[in-house]
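Yeah, one chain of the complex is gone here, protein chain that is, but the others are all in their spots.
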Amino acid sequence: MRLHEFQAKQIFSQYGIKIARGKLARNIEDVKKIAEELGGKVVLKSQVLVGGRGKAGGIKLANSVEEAVEIAKNMFGMTIKGHRVDKIYVEEQLNIIKEMYVGLTLDRANKGFALIVSSVGGMDIEEIAIKHPEKIASVTINPIFGLWDYQIREVLYLSKIPREYHKELTKIIKSLYKILVDYEAELTEINPLAIDENGEIIAVDARLNIDENALYRHPELKDLKDYTEVDEIERLAEEKGLNYVKLDGDIGVIANGAGMSMATMDLIYLEGGKPANFLDVGGGASSEAVKNAINIIAMDKNVKVIFMNIFGGITRCDEVAKGLIEAFDESKISIPLVLRLAGTNEDEGKELIEEFVKRSDAKIIVVETMEEGAKKAVELSK
Amino acid sequence: MRLHEFQAKQIFSQYGIKIARGKLARNIEDVKKIAEELGGKVVLKSQVLVGGRGKAGGIKLANSVEEAVEIAKNMFGMTIKGHRVDKIYVEEQLNIIKEMYVGLTLDRANKGFALIVSSVGGMDIEEIAIKHPEKIASVTINPIFGLWDYQIREVLYLSKIPREYHKELTKIIKSLYKILVDYEAELTEINPLAIDENGEIIAVDARLNIDENALYRHPELKDLKDYTEVDEIERLAEEKGLNYVKLDGDIGVIANGAGMSMATMDLIYLEGGKPANFLDVGGGASSEAVKNAINIIAMDKNVKVIFMNIFGGITRCDEVAKGLIEAFDESKISIPLVLRLAGTNEDEGKELIEEFVKRSDAKIIVVETMEEGAKKAVELSK
Amino acid sequence: MAIIIDEKTTAIVQGITGSQGRFHTQRMLAYGTRIVAGVTPGKGGSEVFGVPVFDRVKEAVDETGADASIIFVPAPFAGDAIAEAVDAGIKTIICITEGIPVHDELKIYRKVKERDAILIGPNCPGVMSVGKSHLGIMPPHIFMEGDVGIVSRSGTLTYQIAHNLTKLGVGQSTVVGIGGDRIIGTSFTEILKMFEEDEQTEIVVLIGEIGGTDEEDAAKFIEGMEKPVVAYIAGITAPPGKRMGHAGAIIEGGKGSAESKIKALREVGVEVGKTPMEVAEIVKRMKSRG
Partner (left out) sequence: MAIIIDEKTTAIVQGITGSQGRFHTQRMLAYGTRIVAGVTPGKGGSEVFGVPVFDRVKEAVDETGADASIIFVPAPFAGDAIAEAVDAGIKTIICITEGIPVHDELKIYRKVKERDAILIGPNCPGVMSVGKSHLGIMPPHIFMEGDVGIVSRSGTLTYQIAHNLTKLGVGQSTVVGIGGDRIIGTSFTEILKMFEEDEQTEIVVLIGEIGGTDEEDAAKFIEGMEKPVVAYIAGITAPPGKRMGHAGAIIEGGKGSAESKIKALREVGVEVGKTPMEVAEIVKRMKSRG
């Protein structure tokens, strides 16, 4: 779960990391008031849970209250990579003389965390990492021992950041690590971490991603989850406990298992079609889950055909058939559905479907293999 | 550093462990007021930093305010194993139906912590541990992984405490472990841990020993250190940074190194004498430290002779001689001192002493070996 | 022979009294797996399908001498269950549980290594040594005994490919689901090593997916392997998903995509099937040549 900049900054600040003065605005009035408080020279930062907002015009400087209001009028309601802006963080302008990068993240390969520091920061850090890897210093943290001070000295030394800043940076890195541990985060990142004209080190942006699986141990964090900017269908899917991601194609996909779902999408692509979504009903899916899945996909107006690809291991094909029939029965679904049903209780499932197709006008096409199903679905989408 | 019961209970309570209602009294007035608040039926518990106060009469029940006051009159000022009572913790009486034991302590042999639980508790727990080891359940905690839940289940299972109490005990054990880690304690212990008539589990006593070496990381704890009941000489020695323990013999002992100091005491004992103290001036002792050491020992009225046994490794014998001379010069010490000086700069040191003895009336007897020195000191003490 | 488990493996089921534990215990017993005990704290003394239930793993091990454990314990308690198992001396642990916090998984990874044990999973379908022993949640009827080893990060996709192989008359030796979480106990490379040394296995099928660099690392090992490997990588069209900030991109250094994985595997001579069926066909072809 990714937090907004303003939420992450609040937490970072509680751990002693310096941030610029600023407040969250939910409307033009707020922007006016906050800009006045901050003396007019402000930065307006759209609060959207997506990267690259700077390049997409989601961050703007204003040199007066009036200018701030004008910018905010355009910024509220704009869409950045599909995310609608309904919150703006208004912050004082800083005179920055240097931008750096510091981040801590899960390191899968080394079964720990990576501490990454760079003497350069800002929007182009990823490119720099590829083109100038020598500008990126990192160490691996073994989580059972935690972060050693010598490791901080090591990355700071390798980063070639002037020694005068090491003491303050050491404090910031220790705070970030403490946040990582206390909040069971997957990522704590400051990019850019800026040095201002007074030599103060200030977090200009703040990123904090929490492990959703650990949220039960941090009930206070659940309230920080922001659904307002998320697609309506995605929100509904999450409510129903389904793993759904909207895409821009026209073939609805339902499969059981994440790997199976991806493989199904890949097959559609190989046949020349475009998947409208990723949807994993999960292992051992109930008829209820299958019904919900079909209803959610049917909400997407772009969907011309649904390909449902089930290989029953724990999942029972008769359960799947029941859910499918209920969805078609109750919701009068008119979209054609290509069905591939194999594995546990395959015959019972197929029998149920056969009966249903006879007694209804549902367009359900049963296929034998997933390869065949993908081909059929693409055909029907053209 | 051992905390008082009332200090430990305050911390335990902050971590969710239930304690009886109670307050600290520093005089009879306090006792009266607190006993009234608690309804008269109270327990008076002397706050001294020594074990076995119950058996020594330092814990008494009162059934009325008047009785509480009477008991307090006797309790204030009494001495328990050399510790003067100047604080009484006044607590409500509980109706206890069962006493248990739970403790966490440093486990030297296993390089970790030991979690110990027993279905029996109270004053005789150590005897029980020897006579009925089967009544004591314990597990070792590897500190880098921390305490696993299964280990708590393990000790509770082995302790044979009825299962209905396991849930609450699990919470208490987790709290005790958290205290151990947060405060860098060497010991957190509740003995007895009582079940009252309502089935509530309550810490009747509370023990928390903090690692003195870690105090710099817990500055707030330094203020909890209580010197009031400690021997005046011991307090002064601590101020001067000397490792001093008062004993009841008449031969003052000064040596460098803890092992050397103990060996010196053992030699005195073997020769039929009794050491008046343990005093380690430490490795690389300065003349200042030596001077302080002599002055502190001279404060003890029981001391008839001082045996100073220095083997100079890092410690330089000339420095030692200088400190000794200063002490005798400045403080006009009349107690005879047996001096054994060997090792680094031995000749220079001995020369300084020889000159000093010539020009003063200081009674300094120089010997060649520690065995000889012990014999001489014992002779002089008779 | 087989890897990880075989007909001599005696196993306990942790979380045996839960609905998942109960359901799969019955299925594993039906397959012939030697389930000798179950463990659920507080349920000691009861039985599940004739299997005695204990309160503690240590007790279960002392009583039965079990050498493996399969874990169905809910996510908040699963890490602790794994620690209990390894501290009781169990050397092979298969953790089915999904949704374990990643900080727990990191700690457990070190705990298992400390005891020189093997952890398969978490969030995996388990291990099937075909015809010998099944510790997992796989549908047994789709497998056929043979000489193809399968190692996979995905559950259903594994069944699909095993099913395809069986339909083509190609049997399997051991089928291992290593789990879909970011931190797992055993990597592709470690399983490939076992297959390379397994007498029964002649060909290995590796089923990967986007994310992480485990497939790229495996490619390095495959370069030195005697036995041929056929692969399938899911996720060419997958949405980039929730990217881990800049930091994630920096440490993966351009790896992690399906393209990167397929490229790495092809460079060391691995045939990568475009569809699950193609994977089975490649294997079939190899065998008829071979």
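So that you can tell them apart, the chains are marked A, B and C in the order they are listed, and the count of residues begins at 1 in each.
Rule of thumb we're sticking to: a residue touches a chain if its C-beta (ideal position, glycine included) is under 8 Å from a C-beta of that chain, and two chains touch if they have at least 3 such contacts.
Computed from a predicted structure; not experimentally measured.
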Contact list for the unshown chain, restricted to visible chains: A, B
Of B:N142, B:S286 or B:N302, the one touching the omitted chain in the full complex: B:N142
Hidden-chain contact residue, picked from the options B:K55, B:K73 or B:K111: B:K111
Missing-chain contacts mapped onto subunit A: 145, 148-150, 153-154, 157, 163
Absent chain, residues of subunit B that touch it: 2, 51, 101, 103-109, 111-112, 114, 116, 125-126, 129-130, 133, 136, 138, 142-144, 181, 184, 186-187, 189, 191, 207, 209, 211, 213-214, 216-217, 245, 247, 255-260, 262-263, 265-270, 275, 278, 283, 311-315, 342-344, 369-371
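FYI, only the chains that are shown with their structure count from here on.
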From subunit A, the most remote chain by mean C-alpha position: B
Chain pair bearing the highest count of C-beta contacts: A-C
Distance from subunit C to subunit A - Cα centre to Cα centre, in angstrom: 28
Inter-centroid spacing, subunit C versus subunit B (mean Cα positions, whole Å): 55
Touching two or more other chains - residue numbers and ranges from subunit B: 145
Of all residues in subunit C, the ones touching two or more other chains: 107, 110
